[in-house]
Structure formats: structure tokens, C-alpha cells
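One protein chain is absent from this view; the other protein chains keep their places.
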Amino acid sequence: MENSFLLFISTAIVALAVENAVLARGLGTDNRSLFVKGPRSGLLMGGIFAWIIVWSAFPVSLTNYLLKGSPYVTVVRAPIYLASILMVYTLTSVLGTRHLKNRQLAEEIKQALPVATFNSALFSAFFLSASQNFFFSQTLGYALGSAVGYTAAIFIIYYARKRLAISAVPRAFRGLPILLIYLGLLSLALYGLIGHNLPT
Amino acid sequence: MELSKVRRYRKRHKLIAALFSQSPVLIIGLNLPFLIATSVSLRSAAALSLELLVVHMGTMAVALLAARYCPRVVRPVINVATSTLLMMVARLWLTVFFRGVVDALGIYIYLMAVNGMTLTQTNALTKDSHPLPVLRGAFLNVAGFSVLMFVISFFREYLGSGTLWGNPVAVFLRLPGVLVPFFGFIVVGFLLAGAKVLNKKLLGLALRERALREARFSIIENDVVL
Amino acid sequence: MQLKQYPAPHIRMSQTTRGVMADAIAALSFLYAMAFYYHGPRSLVLGLFSVFVCLLCDILCSAISKKRYNLRDFSAVVTGMILPLMMPASVEYRIVAVAGIFAIVVAKVPFGGVGHNVFNPAAAGFSFAAICFEDALFTYPPADLKLPLWQTAEFTLATSPAFVLQLGGTPGYDSMSMLLGKYPGPMGATNILVLIACLIYLVSRGTVRWSMPVSFFATVAVLAFAFPRSAAGGLASVGFELATGLLLFGGIFLLGDPVTTPKREMSKVAFGITSGVMVMLFRHFGNMEEGITFALLLMNAAVWGFDMVGERIARWMRRKKLGTLEGEKIPKKA
Partner (left out) sequence: MPMFSKGIVLSQHKEPAFSKPVVRFVHPQTDSLKLDLKQIAVQTEQDAIIELARLARIVDERDGKLLYRKLRRSQGKAKIIIADAVDDEPYVSSRIGPLLQMGEEVADGLELCCTVAGCQEKRIMVYKMITDLETRISHSIQKIKVMRVRGGYPAYQQKRLSHLGDMPRLVVGVGALIHLARAVYQQKQQSTVFLTVAGNCVACPMNLEVSLGMTVMQVLERCGLTQQPTRVVCGGSMTGVSILDTENTLITHTTRAILAVRENQRDAHYTCIGCGRCEQVCPSGLNPMYIHRLVQTNYYAGLPLFDPQFCIGCGTCSYICPSKLEVATSVATAKAYALGQVPGGEEEDEAPEAGAASPSPAPSEPEPNPSREQSPDIPSLPEEEDDAQDDDLLKDLPNAE
């Protein structure tokens, strides 16, 4: 039991810091998630991401368990993952937008839901956990860690924009280009910690 | 902003604008993950471009029908399901030609099912959007994406691994660090800056804003509050 | 008489930015003198070449962006002088050129040039070079070995004590040779006494505030005593961690860079402590032999946060002391 818990924690930390989807792989670098309005919408985005990824981690790990050793795994894996994520997405959109008291929050969720769901960072978490033959606890930990890492990346970008707003960035580099260079230097610094071995 | 200049520009540089300086990949940064992480060899660039061609065109075709006949809630589901199926088909097809590349790309082949370009532009479709211009624009976007992929991949493969399309060539100094994703960030950042400079030089902001209107997006610049 | 309108004050301090940079250049030239004493003229040629590359890149970039380049600010010179000192004396010239180009073109100019760069250019350039040429940058010529100007292939290159520490061993050098820099290591980072003299000089000149290096080195020492990497035990581990690698050099010249460090005193102290922890984390878990530049790059991204937290604390203290003024309004977004 505690063994699986330790696995959960270690995988979560790995997915959060070392293999951060945004910083180490450049996944999820979509301008919609790069430019959040403020801390609140950033938290909302990360929360929706975590909600979707954690709930869809259950059927995904079940699929991994059932498909172990099957020859068609590479063929049927992706559709099943996407189907499970789509299921969670539909349920969430129905629940979140219909049965929520706070209408403003519901509207915001309705806006941010597709952005946070159809996101390469979210999909890559499951493919990576499958390619590394994770167990259930590891898959869950990896999913949760990716969610926290994604939120952390969103906030890093938000504060980087604040910092760059008052420095004399040349006109050509304003906005997205300087942010990408900023992220590039950050992931260069992170690369010094993790080294060459990134699972694909 | 002299309109004559704009017109002359449109006559001459339409292709450049569509493929490089105005392609939404550079203007609003769609499909950045592929440009950043996977643009390390020309073969993978070719593979991903072909896959995006299949996925994007097919999904746009289906999304046009969906936008016409389906309620708004179920459209993302239909689009993503379509793109997934097309991605699987494209993957099976690519494994014939680019076997080693498909293995090397790993998850990115799957991730093409949720690439930002397809999601954004299928969301942007409405009930009364005409099929032909939409499909032409989609094809131009895919072409622009593949052009960028090839440019960056040429640069990185030549500098990083000293090969071109797998064949070793003489290079003055090999920089293995170029193959790491962080350099993809930096190269794409400089390319975006180059595209902005080109637009500014050629005719200022007019075409850029037009492209933004087409992509139904607005670049946010320095609008945060401390 | 023709008069011009000047804003107050009408008297200025005599020290200029050029003086601040010249202090750093003077301190670095001490290290070049030591490198010349140990490794011969090649070290000086490396330094000159790197300075030339950095200056050229800076001037070209400012020419491209149509800005008048101010030859008076020596920041590119300082960057160019720092870069080879972090590398072995046997490093190839083109590696130095790659590091310098990356430092200026990627880490400095896009962010707005001197004074606006978020990341330390020298740290970024060295990190890129370390990723590209790991084996070339972390194998060092034996100490007091005069190197020829051009090819250095036929010399047997040794590993540095930092590598031994990373493997968990104990470096076999006595303390005197460690102090005098008689062991294979980076060109400018081995002779500890000269580095300490440089730190004292810079602090006395006011170019570097004492608070950040002191807190940084203290944190590193405490962590090295608590979690020794070598079997030699706590105190020896403290000595080894402080003396080996780029730690002392980076703590003085990379952490002393005023642009990429916090401004307020308390923020400086907090920044020094945090970067000490980060450096030791990189040394324990990183896969590179020397992780201080990577740790410093990560910390540079956090400087803004440190400054803002310091500002909030300062505002709280100020409000508590002075109260709020009447007629004060919350400004709207401009």
C-alpha cells in the first residue's frame, strides 16, 4: 500500500518538475493557455485540467490493464483514451454548465473547458504513462503531477509577461516571441537537471 | 497606411504571406508543440506534414458539415473523434513509409489528433461559412506549417546531428544541444519575431490584422496588471 | 546667455556605470593574470577572442535594431571576460565563440539589452555550451601546464575534483593546493585566494553588496555540512563543495550581476539563500558536473517574484511608519 503511495508521489513529482510537459517538451504551448487573463483564470484552467485528467485516468489505466500484451494495443489505444477523455469532457460540460449555481463561474468554465481539455499536454500524459507501462497509482500520480505542472507553467508564463511588460523588449519580440525565448531559457535550465533521457 | 502599397503587396507576396509571414502558425502560434519538439529531422518534418494534411483537411471537411447540421455542444466531440480516426489512418499509412520516424516520434504522432490548428479553425467555423474558401485556407495553413517544419528541421538536423534526410554531411561544428526542445522554443521565437518584422516592413499592420480576423484571435501584448 | 532647462538635482555623483563595469573588469583581470601564470598565453588569447565575439555580436544586434551602440557600457566586455574563465584552458576557440554568441544573441539582446535582460547572459552561454560540449568542457588540463596557442589534442586531460565529488568520491588534493588552485579545474575558478580577494575588492568598491554572496555561501556551507556528498565527513565536505567547481566564481561574478538579481536588501538575502539551496539540489540530483549556471538561470526567472514580495513588505513597513496621505487615489490603468 505505502509502496504504491510512494510510487504515486514520486511519479507525481517527476511529472511536475522533471518532465514538465510545457517546459521539458513544449507541449501545451498553445496561445490560449499561454495568455491567461489573470491568476483566477489561470487557476480555473489548471483546475479544469486536473479535473478532466484525474477522472479520465481511471478508464485509461483500466484500458492499459486490459490491453496488456495485446497485439492491437498501438491501434486501439488512442481511440479509447480519447473516448474516455471525451466522455469526461461531455459529462463535465453538462454538469458544470447546467447544474452550477454560480452562473458567472459556469460561463467561465464553459469558455475554458475546451481549451483545457483538447490540449496536447493532457493527452501526452496518458500516452507517456502507457509507454512507460505505469500501474494505476503511477498513472494517477503522473496525471495529477502533469496537472500541477501545467498550472505552474501557466503561472510562470503569467509572471514572465508581467516582468517583461516593464522591460524595453524590442518591438519585433513583444508578446509571443519573447515569451518563447523566455521559456526556452527556462527549459534549458531544467535540462541541466534532467539530462538526456526523456521518454517519448 | 497607403492602400496602393497594400494592394501591390497582396499581388506580389500573397504566397509568402500565406506560407510564412501570415500563416497562423506564426501569427498566433498554432501547433507550436510540433514546431518546438519534433522539428529535429527532415524525415519527421515530412511525416508530420503529411499527417497534418490528412487530419486537418479531413476534419475541416467533416466540421463544415457538423457546423451546418449539428448543435454547438456536440461539435467539439465530433471534430475530435474525426481527427482521431484520421490520425489513426494516417499513422497506419505513415508506418509504411517512415517506420523509423514514426517510432522515433512516439507520442507526437498521436498528439496530432488534438493539434491546435484543427481545433481552433474547426471551432471558428459557423453555419454559413463557405466550404471552398475554408478548405483553401486550411490547405494554405497546412502548407505554411510544413514549410516552417522543413525550415526549422533543416536548420536543426544540419547543426544538431550533421545529417540531411539521414545522410551525413560535413558540418563545421556539431551542436547536439540544438536537438533538445529548448532550442526549438528559441528558434520558433526568433522566427515569430522575423515574421513580425517582415509584416511591419512590407505593409505595417493591415494584413496582420486581417489574418488575425481570419483566425478570430487577437494577440495579447503587455496587457497584464501588476 | 543661452541657458538650458535641467531638472533637479543640479549636482551628480562622480561614479558612472562605466566605473561599475570597470570594477568588475579589474577583478576579472586578476583572474586572467593567475590563468596566465598557470596556463600561459593561451588563456589571455581565449579571453580576448571571447570579448571580441561578444562585442561584435552586441554591436551587430544594435545595428540591426537601428539603435546607437553606446561603447561606454562594458557589459558585453564583462560577459566576454567571464565566459572563458568558467571553461578549461584547453577549450577550443569555436566553443567559446558559440557560448558568446548564444549569450548575447539569445539571452541579452531580445530582452532589451543591458539592464533589461532577465537571464544572466554568461550563465546562459555557458549552459548552452555545457549541453553541447559536455566532455570538452568538463575535462581539464593539469594545473601549471603551459598550453600552446593552437592544438591541444595531445595533452592528457584530467577530471576535476567536482567530478570526483559527483561520483561520491573524495578529491585527493590537500588544502594548500586547493587554496592556490594547483588542481585541474576551470581556468579562473580554481585559485580560491584570488577569488576571495576579488570579492573583498568588489564589496569594498560597492559594486557587489555583501549580503547576497554571504548568504549564498553560508547556505551552501550549511547544506554541504548537513548532506555531504563525499565520505570525508561534514567539514571536509564543506571545504570541497565551496572550493571545487564554479561555485565561488559564480557566487561572486554571476550572482553579483546587479541586473539579474533582486534590488532590496531582504530580497537579496532571500535570493542568496534560495539559490544556495537550488545549487546544492543541482549538485546532488543534476546530471551535469557543474549545475550552478543552470540553477542560476532558474533563479533568474524568480527575481521578479522576490522583488515584488520585497516591495509588498516594504510598503507594509512604510504604511505602518508614515500612514497614508490624504488626496491619495488608486491610479487607474493607463
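Order of writing sets the chain letters: A, B and C. Residues in each chain are counted from 1.
Going forward, contacts are C-beta pairs under 8 Å (C-beta built on N, C-alpha and C of every residue); 3 or more make two chains touch, one makes a residue touch a chain.
Not measured: the values here are computed from a predicted model.
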Inset, instruction - For the chain that's not shown, point to the residue among C:41, C:115 or C:233 touching it. - result: C:115
Inset, instruction - Pick out the residues on subunit A that sit against the missing chain. - result: 165-168
Inset, instruction - Determine and list the subunit C residues touching the chain excluded from the picture. - result: 1-13, 15-20, 70, 72-73, 75, 113-116, 209, 211, 258-259, 263-266, 269, 307-308, 311-312, 314-315, 317-319, 321-322, 325, 327-334
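Everything below uses one rule, namely that only the chains that are shown with their structure count from here on.
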Inset, instruction - Based on the touch definition given at the start, go ahead and assign the chain network to line, ring, star, complete or other. - result: complete
Inset, instruction - Go through A-C and B-C and name the pair with more C-beta contacts between its chains. - result: A-C
Legend entry - Label of the chain whose CA centroid is most distant from the centroid of subunit A: C
Legend entry - Identity of the most central chain, Cα criterion: A
Inset, instruction - Using mean C-alpha positions as chain centres, tell me how far subunit A is from subunit B in Å, no decimals. - result: 21
Legend entry - Gap in Å, rounded to a whole number, between the CA centres of subunit C and subunit A: 34
Inset, instruction - Identify all positions of subunit B at which a residue touches two or more other chains, and write them in rising order. - result: 180, 186, 189-190, 193, 225-226
Legend entry - Of all residues in subunit A, the ones touching two or more other chains: 162, 164, 170, 173, 177-178, 181, 184-185, 188, 191
Legend entry - In the complex, subunit A residues that touch subunit C: 156, 159-160, 162-164, 167-170, 173, 177-178, 181-182, 184-186, 188-196
Inset, instruction - Could you please specify the touching residues of subunit B with respect to subunit A in the complex? - result: 28-30, 32-33, 36-37, 73, 76-77, 80-81, 84-85, 87-88, 92, 104-108, 110-111, 113-116, 119, 123, 180-186, 188-190, 192-194, 196-197, 200, 217, 219-222, 224-226
Legend entry - Complex contact set, residues of subunit C against subunit A: 65, 106-107, 109-113, 116, 118-119, 124, 127-128, 130-131, 281-282, 285-288, 291, 293-295, 297-298, 301, 304-305
